[in-house]
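Structure record follows, encoded as structure tokens.
All protein chains but one are shown in place.
So, chain A:
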Amino acid sequence: MDNLIPVLVAVPLLGAALLLCGGRRLDRVGHLLGTLLAFASFGVGLALFFSMLGRATDQRPIHDHLFTWIPVNGFQAEVGFQLDQLSMTFVLLITGVGSLIHLYSIGYMAHDEKRRRFFGYLNLFLAAMLLLVLADNYLLLYVGWEGVGLASYLLIGFWQHKPSAATAAKKAFLVNRVGDVGLSIAVMLMFTTFGTFAFTPVFAHASQATQATLTGIGLMLLLAACGKSAQVPLQSWLGDAMEGPTPVSALIHAATMVTAGVYLITRSSAIFNLAPTAQLATVVVGAVTLLFGAIIGCAKDDIKKALAGSTMSQIGYMVLAAGLGPIGYVFAIMHLVTHGFFKAGLFLGAGSVMHGMNDEVDMRKYGGLRKYMPLTFVTFGLGYLAIIGFPGLSGFFSKDKIIEAAFAHGGTEGWILGTCAMVGAAVTAFYMTRVMLMTFFGERRWVDDAEGNQPHPHESPAVMGIPMVILAFGSVLAGGLFSINSSFVNWLSPVTGYEEGHSPLSTTEVTTGTMVVLVLGVGVAWLMYGRRPVPAVPPLGSLLTRAARRDLLQDDFNHVVLVSGGSHLTRFLVYLEGRGLDGLVNGIAALVGGTSGRVRRVQNGYVRSYALSMFGGALVLVATTLLMRAVA
């Protein structure tokens, strides 16, 4: 039973290999095969889960050493899998939500001629992400980490005939590289400090390392997490990544990729707990990002980009919680799982809307769609209620716990973080209500597209509807199930540790507060977008709105600070190289060439001129000899 762990990774990897190498003969069954293998992986995950549930708490983590990857004296890179409660949670989320997205893609990508390749990439994505969460050492985790980066690159740029998609894929890859450098430095630091990078010994010896080393490792891990999880300052790729097909966005935002950063921080809790500076940096990153993403989400008219801002913001909550230490880890993961459900549901709903609207993404051209797409409306609506934290739904339980933990951080910091999280909740309610109202309510605003086709909004086929329904159930129920008898806390705390936070505000006060900001956010959104018709052309808006439409100037910042600085440096170096080094070498070559060109003329090929030089030489010799004799 326990040696099933490698199968989890192997099954989707096999799918990727088959679909990508199988060629055209698999075109007709490729999508079914890919989906089947994803579900098979989910089945294996479930089997392992029930087997784990059957064991006592301290027996639950299992370990499976496969082979030694690089056996060198003093450097042992092992390939081994570790399945504990944290990995198990991720395995179920990745394979479960991932399988549903596979199923949905069958309908969504039905008319795409590269469908087989698409499913191959999806399987590759699952395999890489599973490798990431199952690895028992940082080096193997790094392999999965890079695999996720590769798969995301391939999928974001899946429609590479669109230059914008190709650019977005490159951008995602490059920004992720910055984070990857952080992870590789962290792994190297671990190796020099502890002599190993396997989880168990590193965490066991973490307390013996110096404070500076731990802070360094923590900050580098945080940088890595920022890259993968799209946190400030490495957040700019996420919005552009919407160029990929919508199921890809759902996969990236719910089950894979952006959750990797939160996993990394939670997995490395033993290091972060001992490095307060790194923890402080983590909470700052989380708090800044949750507001940053929320503000962007408010201004976007593209439904997918509004949801992307939302993801950034929600991951910000998770990173904030993970930075709070043992009072937050469990809730970070809990929010991650519930977010996996409702964000996947929201993205699949958005894809369904686009499917019915000739791939139109501008919400100003939607309006009143609830009559035409009742199923999408209901499932999207449940996801919406879950994300804004409507009482009783998933987001209510997980997000409130994070806000409470933020207050419980203590002191002024706690108040600042708690207030940020609270404001974030209000803004979340605002922008999600805005999306909801602009898409499903109000007057119909759709117009003929460029080819003059009138959109005929229609419900999506069942193969797309079923995953949306299942995810909607998850969005409604998951939070409540996790909270009964603190079941999720009890499940995860043996791995991540858990401390009851001592909040200056009682649970009732926090809940009341979040309810007030929730009503406030929804109310303001209704006043602006529900009560009066939405203009088809976006109004100019305030300075903040205009900045938020440009992603709060993140690209402009990157361009001015990093790109132009870098290109000026490069140009200077090229100049220096061209004029300095090349100049020296070319100068010597020109000198030798010129001199020899002139000297060559002496060799004119006439015997008599050679004879003349011989006579001249003999004359000089004789003259010298005579002169010397005369002197002597």
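Note that a residue touches a chain if its C-beta (ideal position, glycine included) is under 8 Å from a C-beta of that chain, and two chains touch if they have at least 3 such contacts; residues count from 1.
By definition in this document, contacts and distances are computed from a predicted model.
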| item | value |
| --- | --- |
| Choices "ABC transporter permease protein YurN", "NADH-quinone oxidoreductase subunit K", "Formate dehydrogenase subunit gamma" or "Cell division topological specificity factor" - which one is the UniProt name of the chain not shown | "NADH-quinone oxidoreductase subunit K" |
| Contact partner of the left-out chain, one of A:447, A:544, A:612 or A:626 | A:612 |
| Touching residues on chain A - with respect to the absent chain | 605-608, 611-612, 615 |
